[in-house]
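Sharing a structure here in structure tokens format.
Here the complex is missing a single protein chain, while all its other protein chains stay put.
Each chain carries a letter (A and B) given by its place in the written order, and its residues are counted from 1.
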Amino acid sequence: MSSAQTIAGAGRATRELEMYFGPQHVGMVGNFGIVLTVEGDTVLGARANPGYLHRGFEKLMEYRTYIQNFPLVCRLNVMDPDPNEALYAMAVEDLAGLEVPERAQYIRTIVLELSRVSSHLLWMWAYGNMLGADTLGQWAMGDREYVLDLFEMLTGGRVYHTYIWPGGVRRDVPPGFAEKAYQALDHLESMLPEYDSLFFNNRLFADRTRGVAELRRDEAVALGVTGTNLRATGACVDTRKDDPYAAYADLDFEVPTRQEGDSYARALVIRMEVEQSLSIIRQALSRLPGGSAWTKTPNPFKWEVPAGETYVKVESARGEAGMYMVSDGSDKPYRVHLRGPSYPTGILVLERLLEGASLADVGHIMLSLNIAAPEIDR
Amino acid sequence: MDRAQITKILKSPGKWGQKYSLWVVYFCTGCGIIEIPPVITSRWDAERFGVIPTATPRQGNLFLITGYVSLKTLGAIIRTYDQMLDPKYVVGFGSCPVNGGMYWDSYNTIKSLDKYIPVDGWISGCMPRPEAIFIAVTHLWTLIDKGLADGYKRYQDNYEFYRENQRRVLPHLPKFAGEYEAEAVTA
Partner (left out) sequence: MRDSAGAAVAEEDQKRRIVAALRECRVTIPKQGRLVAEVPRDSLLTLLLLLKADGFEHLSMISCVDWIDAGELELVYHLWSYEKKVHVMAKTRIGREAPRFLSIIPIFRHAQTYEREIHEMFGVEFEGNPRQVPFLLDHWQGPPPMRKDFDLRRHATETFGVEEKAL
């Protein structure tokens, strides 16, 4: 929905237009808005317009018992739901003093990396569409179905899994999962060179995105940027290495970075991460330890988690996802504060990078930052 | 195509045209949107049902409310719905438009979509599967055939009722849809 208004001053119209990019816009992924002040083809200023997806998530969590919160947490970010389940599980485990068996940690790693691949493939669809490379999107969404089929086999659901539970995972890996997973990994790994020759090595993509929306490393840190956006500025920062969780400390993987900090770099970091994720999943599958997939928890209907506070964080597809949980010893959390990695990116960074940008670049700058509106609004 | 089909088409070509080209307005209202890209791409392929996404509500006749509706989104939905041309159909996708779903006690989401805009069909699920969308489309075809997909007519006939409900949760809405504040219509 874009409504153009001429701003009349003293009876004479200026050349500035205020335009609404989103929420109803074919280039908007998720329900988000940006109010742009435009002169001709140049964006003079931008104001993020969030709040379309605000549900009062944190307030809802205070009114639900710990087991009632379990199906709620994955719905924080629909594009990358499993890190939020992991956050919830890790926070409760911290407060309740639960040990997670090694097998569950490996299964969690597989699920988290599959979620990352699924999110990055969805990103490819959106980003390709924004730059007019529709074929990339069709391929990426088709290949993403391999990942969703794995999720369905493992957890029963394509999108929302309710799988990573405090103490482990909800059910063990079913027979036949590893074979199906290796098939999917083989296919996805064989498609990556195709994506490169179609899009990522394509001259048109480079010409459109090189030098656009450059973010320097010091500015990225000052604005709270994490994840692929920070790694595209040259900082090798990844929660999986810096504050390891699940089975990441045992697995061998690289953290891809680039130096330019522009739209091109951000897109390439995401592409390189897909490769690393597939390798991590392969390793975790081949080294899956035996044992139980969960630890016995107290009766969930009467579970009172000991009082305390904790901050847990994971590396979601977009960056540092965090959960600050405060418990008062009752059967419901006292306060849960969720950090979405898109929160700093979608407001101040977006507004800063859109200043002076060309109107044609607004969509792909927003998408190169991989902003997920539900993480901002909660 | 058999004789029965041809007769059907000749009797009401308008209905045939509407049914088999339901163009969905591209508006990601809530988390249900995640199943729309799979639906409109090659694996699930909505285009064989005649369903394609359209960028502007002016060219769309199917409004899929995918997921929960916050109060701010409701304002945008009402405006988008008003911009669509008749005949237009609304389908609530997911359990959140039906009864509030997961967010049944939220202070910022509506609990029942058909109080605010007329709904022709519901798809339950959290998250509904792509197949559910296609089943809903075929059900909508049946409703269109029988003349029961008349939400847009109900909206016009009962406009005061809908507007009252809308203004109860969005008190800043003007009494009539045309009177949006600070709306300068230029040539």
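We take it that contacts are C-beta pairs under 8 Å (C-beta built on N, C-alpha and C of every residue); 3 or more make two chains touch, one makes a residue touch a chain.
No experiment lies behind these values; they were computed from the predicted model shown.
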{"item": "Identified contact with the non-displayed chain, of A:F177, A:F253 or A:Y334", "value": "A:Y334"}
{"item": "Identified contact with the non-displayed chain, of A:L17, A:L60 or A:A232", "value": "A:L60"}
{"item": "Hidden partner interface residues of chain A, rising order", "value": "50-51, 54, 56, 58-60, 62-63, 65, 94, 221-224, 226, 235, 237, 242-243, 308-311, 313, 320, 322, 324, 326, 334-335, 337, 339, 343-344, 347-348, 377-378"}
{"item": "Absent chain, residues of chain B that touch it", "value": "71-72, 75, 100, 104-108, 110-112, 169-172"}
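What we mean here is this: only the chains that are shown with their structure count from here on.
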{"item": "Chain B contact footprint on chain A (complex, rising order)", "value": "1, 3-6, 8, 23-26, 28-31, 51-56, 59-60, 63, 71-72, 75, 78-79, 122, 125, 137-138, 141-142, 144-145, 148, 157-160, 374, 377"}
{"item": "Complex contact set, residues of chain B against chain A", "value": "25-31, 33-35, 37-38, 41-43, 53, 55, 57, 68, 70, 72-73, 76, 79-80, 83, 102-103, 105-109, 126-127, 129, 182-184, 186"}
